[in-house]
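The complex appears here without one of its protein chains, the remainder shown in place.
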Amino acid sequence: MKDLSVILSGLKLDNPVIPASGTFGYGAEFKNFYDINILGSFSFKGTTQEPRFGNPTPRIAECESGMINSIGLQNPGIEAVVSEILPKMATYFKKPVIANIGGFSVAEFVCCAEMLDSSPQVGIIEVNISCPNLHKGGRNFASDPLAAAEVTAAVKKVTDKPVYIKLSPNVTSITEIAKACEDAGADGISMINTLVGMRIDIKTRKPIIANKMGGFSGRAIFPVALRMVYEVAGTVNIPIIGIGGIATARDVIEMMMAGATAVQVGAENLRNPYVCKDIIEELPKLMEELKIEKLSDIIGAAL
Amino acid sequence: MKDLSVILSGLKLDNPVIPASGTFGYGAEFKNFYDINILGSFSFKGTTQEPRFGNPTPRIAECESGMINSIGLQNPGIEAVVSEILPKMATYFKKPVIANIGGFSVAEFVCCAEMLDSSPQVGIIEVNISCPNLHKGGRNFASDPLAAAEVTAAVKKVTDKPVYIKLSPNVTSITEIAKACEDAGADGISMINTLVGMRIDIKTRKPIIANKMGGFSGRAIFPVALRMVYEVAGTVNIPIIGIGGIATARDVIEMMMAGATAVQVGAENLRNPYVCKDIIEELPKLMEELKIEKLSDIIGAAL
Amino acid sequence: MKQVFFEIASNILIADKVYELKLSGDTSGITAPGQFVNIMIGGFFLRRPISVCDWDDGSLKIIYKVVGEGTEALSKMENGRLDILVGLGNGYNLTECGKTPLLVGGGAGVPPMYGLCKKLVEAEALPTVVIGFNKAVDVFYKAEFEELGVQTIIATADGSIGVKGFVTDAIKTLDREFSSYCACGPEPMLKALSDTLTIKGQLSFEERMACGFGACMGCSCKTRYGSKRICRDGPVLRSDEVIW
Partner (left out) sequence: MKQVFFEIASNILIADKVYELKLSGDTSGITAPGQFVNIMIGGFFLRRPISVCDWDDGSLKIIYKVVGEGTEALSKMENGRLDILVGLGNGYNLTECGKTPLLVGGGAGVPPMYGLCKKLVEAEALPTVVIGFNKAVDVFYKAEFEELGVQTIIATADGSIGVKGFVTDAIKTLDREFSSYCACGPEPMLKALSDTLTIKGQLSFEERMACGFGACMGCSCKTRYGSKRICRDGPVLRSDEVIW
C-alpha cells in the first residue's frame, strides 16, 4: 500500500490533490461526477465580505493549452457562505475544507477570516491577495511585500486556523513576497494564482474578455508555476501548496519534487471534471513505477 | 494585391514577419529550407563583446505547447560577427537585418552597438537587456527602469541606427520599464523575451536544464505576450515588435491589433522550420477573409 | 449531467457551413429538449457547447455551424469517439409551453427547436414553427419540421426563400393566438421577440463558457430573480426574468 498522505500545518490529508479555488465552486456540481470525499481537500470559491456579481461577460477566453477567466470574484458574500453554504456542504463533504478569501482592503480580509474562524469545517484559511488594494489606489497586495505582510499579520491576529497566503506570479520577485509573508507569520504559501493574459477577437477587433484582460491558467503555465515553487521552497521554511497547470499525476510528482507539500488543480477541472479522481487513482501506479513508497518523501527532492 | 508592408522607425519591411533572435542563428541553416529573402527581416543570435560558449548542457527542456532554453548567449563575439559573419550573410540575405546584442554591463552594450553602427547591413540594433547586470550584483537590467534607461541612453549615444530595447516579461510592471526606455530615447520596443520556467525529470529527481531554470517560450506564452504588448502600446508612442508564442497568421493579426507594428517568431521556427514562410503565404488569404487591405491599418485596432 | 464517450455515426453538411452530427452512445443523461452537450475536441482546451437537436435511446443528433477553429476541426471528423458531457442546462419546460406554442429559431438556434417540437407533438400539443435564416443556402430542417406535421414558416433576410425579413416579420403573417413562445437564436432576435410578443416566453441564451456545468461562474447573467448561470440555471430563461 502506497502512502499518499501529506501534512499541511498539522492538517493531515489523505492525498495531496486539492481542487483550486474558483474551479470547484463549493463542490456541489462535482459531487454529481464522483465522490468528492476522495480528495485531499478542496479550496472553495473566493469569498469577499459583501456579495459580488463579478465582472461583465464574456468572462472566458480560450488559449493554447489554457484559458483566461475574468470572473471578478462572484460570490454570495461571507455571511451567506458561513450561514448557508457551509452547513449544506457539511452534508456531502466530510473533510476539512480550505476557505479561500479575497478582499480589497485589509479590513475585508480580517472580517472574512474572523467569520470563518469558528467554523469547524474550515481546515485552512487561504488568503488570495491578488486583488487590487482599493485603499492604496489599486496597487496589488500581492506585488508589494509590505502590503502582503500587513494582510498576513492582520489575518493571523483574528484566527487560530492555519493561514496560507496565495501569491500572484505577476511580480518581479515572488521570493521577496513569500519571505515577507513568512516573516509576518503565514503558516504556508499557496502559489501561483493566474498570470495576467489577454486575447483579441480578430473578427470584431476587440478584446474577447469584457474587462479586456483576465487570469491565464491551465497546462500552459506549469513551467512558470514549477519554477516559482522551486524558488520559494528554497527561500521559506513553511509548506507550499503548488498550483498552476497541474493536469496529471506526473505533474503532481514534479510539483512536489520542486518543493510543494500538496497541490491544487484548477482549470483542468473545468475541461475534465474527473481530473482529480484520475490523478488520485494514477498516483499509486506512478509511485510504483518510480519506486516511491511514501509520497511525502519526495517533497523538495529536486532542491 | 494586399499590402503587407510595415515601417519600423523609417525602415520599410515587405511584411511584418521576423524570426526572433536565437531561433534563426544567422539564417545559414534556414536558407536550406526556403529563400529567407521573403522575410520582413530577421533578428540574429544575441551577440556579446567576447565569444561565449554559453551554459552547460542539457540546455533544452520540453513543455506543454512550449519549451525552455538555457543557451546562455553562445556566440562568437561581436568582432567575429562584424568581420566574418556579416560579410558571409550578405551573400544570402539581401535585406537589412536586426542586430541583437546582449551584455552584462553598460560598457558591453555600448561596445557592441558601436561596432555594429558602421555596418550597412544592420537596419535596427535590438538591445536584449534581460541579462543580469554583473556590475550591479546580478540585478537584471530589464527589471529596473533606471538600469534599462541607462543602457538605452548609452547605446543611443554611439549609434545613428534605430535602437529597439528588448524587454523581459518577468517583471511586476512592464509598462514602467517600457516608458523608461522611451524617455531615454529608445526608437522602439521589442517584447517579450522568455518567461523564466523550469522542468524536473521525475526519474532522476533533478532539474532537466543543467542551469536549473531557463527561458520558457512557444505558443503557451502568447496570451501573456499579447497582454503586455497591449499594455505597452497604450503607454508608449514608439513602435513595438510583438514577440511571444506566435505560430500562425492569426497570431500575427491578433498581435498587431494589440499594438505591434511587426512581430517576431521564435521557438516555433525550431519545430517547424517553415513557419515564417507559411505565415507570409497565409497572411494575404486571412486579410481577404477579414477584409483588410493594408496590414498596417490594423496596428493597435483593439486599443 | 454525465460524461459519455459517443461514437460518430455520421457528420454531414446540410447547409452552408452547417453540419448534422449523429452520435451513438448513452443518452440517459438528457432530460429535456433545449439542454446542451459540451464536446471535447482534440487540441482545444475548452469543450464546445452545442444544443441537443434530437435524441432517443442510444443516439444523439446535434447540428452545428462552422464559425471558428473548434467547429472547423469537428467538421473534419468522419469517425471515432468523442468525449462529451451530456444533459447540461435546464432545457425548455413542456408544461409551461401550453397547447399551442410558437417555436422560433434563428440560424444556429434552430436545432434545439426541432427536439422541442418533437416532444411537444408527442405530448399532443400543436406547435407552430417559425425559423429564420440569412439566405436560401443557409436553410436547413424545413422538411424535418414538416414531417412532424407542424406548420413551418421560413423567413430569410434577403427573401430568397419564404417571408422576406426577420422571424418577427414572419410571425406577423400568422393571425393566430399562441399559448406561449419558445425561442433560440441571436440575442437581437430574442430581444425583438420579447419586445413584440406579450405572451409568456422561454428564451435560450448563449454565453462563453468554461465548465458548462455550473462550477466556474464563467457564464453568469443578471436576471430579475438574481444572478444565474446560463450553463446550469439556463440556457433557457423565462421572458419575464430577463434583463435586456
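Read from first to last, the chains carry the letters A, B and C; within each, the first residue is number 1.
In the analysis below, a residue touches a chain if its C-beta (ideal position, glycine included) is under 8 Å from a C-beta of that chain, and two chains touch if they have at least 3 such contacts.
No experiment lies behind these values; they were computed from the predicted model shown.
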Query raised in the report: Which of B:Ala61, B:Ile124 or B:Cys181 touches the chain that is not shown?
Result: B:Ala61
Report task. Based on the whole complex, identify which of B:Thr23, B:Asn170, B:Thr194 or B:Gln264 touches the chain you can't see. Result -> B:Thr23
Query raised in the report: Hey, which chain B residues sit against the chain that's not shown?
Result: 22-25, 28-30, 32-33, 45, 53-54, 57-67, 69, 71, 74, 208, 218-219, 267, 269-274
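Note that in this section only the chains that are shown with their structure count from here on.
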Report task. Hop across touching chains from chain B and tell me the fewest hops that reach chain C. Result -> 2
Query raised in the report: If every chain is reduced to the average of its C-alpha atoms, which one ends up farthest from chain C?
Result: B
Report summary line: Rounded to the nearest Å, the gap between Cα centres of chain B and chain C is 47
Query - Between chain B and chain A, distance of the C-alpha-averaged centres to the nearest whole Å - result: 34
